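So the structure is just underneath, and the comments pick up after that.
Of the protein chains in this complex, all but one are displayed in their positions.
For clarity, chains are labelled A, B and C in written order, and residue numbers in each chain start from 1.
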Amino acid sequence: MKEIRNPKAKGRRKSETRRPNHPAPAKTSFSAFDLRPSFGLRISALGLLLLCAFAVCSFAEEAAPAAGRFRFPPPEFESGYKLPDTTTPPARALVMQYVDVAVFLGALGLATWLTLKKRSRRGIVALSVFSLLYFGFYREGCICAIGSIQNVALALFNSGYTVPLTALIFCLAPIVFALVIGRAFCAAVCPHGAIQDLVLVKPVNIPMWLEHALGVLPFVFLGAGLLFAATGSAFLICRYDPFAPMFRMTGSFLMLSIGAVFLIVGMFIGRPFCRFFCPYGALLRVASVVAKWRVRTTPDYCTQCRLCEQSCPFGALNEPSIPATPVVRSDERRRLVRLFLLTPLLVVGIGGVGSLLAGPAAKLHSTVALAEHWLHHQKTPPEYPAMDPDLLRLKRADKDPKQLVSEAAAMRAVFIRNGWLLGGWIGLVIGAKLISLSLRRTRTDYEPDRGACVGCARCFEFCPNELVRRGLMPASAPAPPPAAKT
Amino acid sequence: MDTNPQPNPPKPPVSRRQFMRDGARATMLVGVGGLVGLLAGRHASNGFVWQIDPAKCVRCGLCATSCVLEQSAVKCVHTHAICGYCRLCTAYFVPEPNALSTAAENQLCPTGAIKRSFIEDPYYEYTIDEKLCIGCAKCVEGCNRFGNGSLYLQVRHDRCLNCNECSIAKVCAGDAFRRVPVDHPYMLKSTTSH
Amino acid sequence: MNGQEPERDVSRRGFLKRGARTAGALAAVGAGLDIFEQLAVAANEKNANPFPYDTGRLSKTDPKLVAYEETARFKCPRGEAHRIACGADDQLLIAAGNYISILSRDGALQSEIALGGPAQCVAVAKDGTIYAGARNQVEVFDAKGQRKASWEVIEKRPWITGLAVAEKDVFAADSGNRVVWRYDRDGKVAGRIGAKDKERNIPGFVVPSPYLDVALHRDGLIRVNNPGSHLVEAYTFDGDRELAWGRYSAAIDGFCGCCNPIALDVLPDGRIVTCEKGVPRVKVYANDGAFECVVAGAESFPENVKANEGGDPLRGALDATVNSRGRVCILDPVSGTVRVMARKAEAKGS
Partner (left out) sequence: MSTAASSHFVVPASKADPRALRTWRTASVIAGAFCVVVCGAMVVGHFRLGVDNPLKSPQVKALKDKLLAAPEDEPLKRQIRALDLQLRQRYFHQLSLNDAGAWLALAGALMFLLAAKREMSLRKTPPMPMPKQHDAARTARELAVARGAVAAVGALVAAGFAIIGVSITTSVPARQAEVEKIFKAGAAGAVPVVDAATPAEMLANWPSFRGADGSGFTKTDGPPTWDTKTGAGILWKSPVAAQGFNSPIVWRNRVFLSGGDILKREVLCFDAANGKLLWQRAIENVPGAPAKVPEVAEQCGYAAPTMATDGRRVYVMFASGELAALTLDGQPVWSKHFGALKNAYGHATSLAVWQGKVLVQLDQGDSPQSGSKMYAFDGATGKIAWEQRRPAPASWASPIVVEAAGKPQIITISVPWAISYAANDGTELWRAREFDGEITPSPIVAGGFVLLISPSNKMAAVKPDGAGDVSKTHEKWAAEDSIPDVTSPVSNGELVFIANTGGMLTCYDVKDGKKVWEHDLNMEVQSSPGIAGNKLYIFGTKGAAVVLEAGRAFKQLARTEMDDKFFASPAFAGGKLFMRGLKHLYCIGEKGAAAAK
């Protein structure tokens, strides 16, 4: 099966120089190990040829300088040998991007309908499986709405970058939906949410304080991700996406293991990534707080049976509020005023600490990293021949070090500003969280939290009134709501 | 539901909270609208894919190890039109070959992905078996150092996942990766370009 | 029913504990392994090229073999230099960019002749006539730089890369057509030397890249490099192949890489100076091809070793010319310099 690279094995001996070799037997034996079957993508020879010619022509047009430099021609062959063309397997067709967008918008609409109108958990599960297969395993988690916010941020701050249409729509459509009807995207369109929702086997409640404390992290991640993207340094959100490597079924060991840990934890704790890390979830959470329509567990009145509260694996069901005594109320008011006063201090304070981060954070930017590298090696001139990536990089820096360093310095100044922004943002989030934990809300029913509810439709199946509506339970069965007695 | 003994409580007039919510929603919608307006000029209906500019590639070898794919999406390609068809191909043979034969000790490619076949005296053709190529650029270095540079690296789009952030581009020593339009996804060398 | 409850409870708890333990263990193992891997990688190959093309051995020359040393170095006035030639009074003529730059023997720019296209090579006759090779023609200028004539090559893919002038003849090495053209001084083609011809026992030039060069030897023959065959060949003016020597070897006495030597010139005593690319080195061979000494090894051209960053390997190859005092003037287009090399003893004397 495998051929030893040995000339003698083929009976070829000396005087290679005089006597032509027989064409070496094709060494295709390893094709048995070919990893990514090409799926028979070769269309037709003609198509490929045309494409080749087209690519060559167009690049010749673009790359050839005005002077018209010609390359040295190959020898003329007497044997009638024809030069083979360079194959160019095409990239994914442009049309497919519109298909993606259409499927995406369709799935969003369907998810909306399923949560708000049809109120079907079964439908949501089916759509989740579809989204997981399409956006997850087929599209390999890229492009996803979560990452697309970085493309938009980069386009906003870098006029040289054009944001692909797909990224723009993937980024904005779920936000618009969230503003109108809540997190339909999280419910069943996002492959990241879908995979976590589907692996949930045995939900465990986590204490409220932990839920709220960890709930700060997505906002930190969001702020950091956007600022690094806007400066063109790195797409952190993509780099530390735990599920994309799983969808691709290959990737760095670290990210694959982190993804596995998320899934294993997700068997017990509902959607750990969505709730405690996802930056896009943070954005949608804010948007859905002000949504026009919302998911309601009961289609009618609340029997206060608490079945829904128990059914929600994400701790997203709020219980009715307890009327407070005047003493308590005035205490709460005072606390609220204090927190309102504290928030600007938090913004400035954490902002200041954030600006300290500018130095290390700037290192993620390629220009700064190169300048740093150059400054570090300033005393030692590059060795020749430069072979190592580091030395080759240094050679690139050596072309115009002054410009490089001054660009890097400018970038570092940007990062100082960004450090303030990031810290300020975190301060703001902490302040807002504290305030929201001190606000008194008047609620008479058990109802899903506007921000936290991802619309998974689990609670519907538990609500007695919903069962009545669907005719699964006799109408007389649910008792009128028991008076809440203290 | 008609049998519900308790009538629904009458809807309260728009509360302060509701008003704030409507206001915030309107603001955010306007914000999103503004964002669309701002980016309308900056979006590209055309998609983009990653590609290596062969003029900037410095053959640092990181393409082979930095791709998210286990076997890199970057492969060596060959523009035969600028190949010298050398008998002693420095992309095929190690710098100091023992003999000009196809024996393992003479071959440069770690995976044996280059095929050498005789055409006519004194010319030999070299082709890349992409299934075996790992994109290590050893041959590219050999060809550029001594020869015409007809071998060079390209991102192969039948393999590339087109990640939002290319992990090779992040480490590329020559800063050679760039986004190119989907309908011109390759930067091939040709007889007229350089 | 009642009896089952504790068992169920235990199993559930057991399940949770198992799960949590597995997750924790996996996470720990994963993180540990990753750190271990990174450490291992960091220790073994500190950001090294994982697949280096190793020519380290070739980039060092045995200092005992180096018989020349640098006596002067000056800047080449223009970029994209190709060939250098030596004129009367040891003037240096450099074909670079679209120009022939004429430098005095100490490197001061004296004048420049503009060509229509990129200048590939240059040669000077004893009477001062300057012959400049553009890609598909030989342009003739008088000593003052006035254009006298332009000889177009009629064959279909000309690429003139080397020129030599004899008393009555001009030889133009045409890499594109793999021949050396013999012109008379009026531009009439008088011969086509070196084309593959079985009857005359001429194997033909193998020219993978445009570096065919020609030089006039005092024995009355021309010397032409045959880079793809790693040979230096001698032809009569009539095109008879008289002599060929050279062999492939990465070692110092041979010609390295796919196609070397790429340039040659003749010392006053008849020995031959050759230039190589890839491992940039300039060496001297006896008339019969015996290796004599090194003029400059790879370590003298640090920038040239990995030069082709612009993606065009057809730039940057060395060329050398010999002046009347036997000094070898090496043109390194990558660093844009001309180095004047003298034999070590002479250099000390001067």
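Note that in this section a residue touches a chain if its C-beta (ideal position, glycine included) is under 8 Å from a C-beta of that chain, and two chains touch if they have at least 3 such contacts.
Values in this document were obtained by computation on a predicted structure and should not be read as measured data.
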Omitted chain's touching partners, listed by label | A, B, C
Touch assignment to the omitted chain, from A:85, A:398 or A:449, lands on A:398
Where the complex has a chain not shown, which of A:83, A:96, A:116 or A:409 is the residue touching it?
-> A:409
Just one of A:93, A:322 or A:472 touches the chain that is missing; which is it?
-> A:322
Positions on chain B contacted by the hidden chain, ascending = 70-71, 94, 96, 98, 103-105, 110-112, 132, 134, 136
With the missing chain put back, which residues of chain C would touch it? List them for me.
-> 1-2, 4-5, 8, 12, 22, 29, 33, 36-37, 40-41, 50-51, 57, 75, 78-79, 98, 114, 336
Go through chain A and note every residue touching the omitted chain.
-> 2-6, 30, 32-33, 35, 66, 198-199, 201-202, 204-205, 207-217, 220, 249-250, 253, 260, 263, 267, 304-307, 309-310, 319, 322, 324-325, 328, 346, 349-350, 353-360, 362-363, 368, 371-372, 375-376, 378-379, 398, 400-402, 405-406, 408-410, 412-413, 416, 419, 423, 426-427, 430, 433-434, 437-438, 482, 484-486
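To be clear about the criterion, only the chains that are shown with their structure count from here on.
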Think of each chain as a node with edges to the chains it touches; is that a line, ring, star, complete or other?
-> complete
In terms of C-beta pairs in contact, which of A-B and B-C ranks higher?
-> A-B
Nearest-to-centre chain - CA centroid comparison | B
Just how far, in Å, is the C-alpha centre of chain C from the one of chain A?
-> 50
Interchain centroid distance [CA atoms averaged], chain B/chain C, Å = 32
What are the residues of chain C that contact at least two other chains?
-> 49, 52-53, 55, 206-209, 306, 309, 314
Flagged in chain A as touching 2+ other chains are 69-73, 75, 387-390, 395
Write out the stretch or stretches of chain B touching chain A in their complex.
-> 1, 3-6, 8, 21-22, 24-25, 28-29, 32, 35-36, 38-39, 42-49, 58, 60-62, 68-71, 77-85, 87, 99-104, 107, 111-112, 115-121, 123-125, 127, 129, 131-132, 148, 156-165, 167, 170-171, 173-175, 182-194
Complex contact set, residues of chain A against chain B = 4-8, 12, 16-17, 20-24, 26-28, 30-31, 34-36, 38, 41, 55-56, 58-60, 63-65, 68-75, 77-79, 81, 83-94, 97, 140, 142-143, 147-148, 150-152, 155-156, 159, 161-168, 172, 175-176, 179, 234-235, 238-239, 244-245, 248, 250-252, 287, 289-292, 299-301, 366, 387-390, 392-393, 395-396, 468-469, 475-476, 480
What does chain C use to touch chain B in their complex?
-> 49-55, 57-58, 206-209, 228-230, 248, 250-251, 256-260, 277-278, 306, 308-314
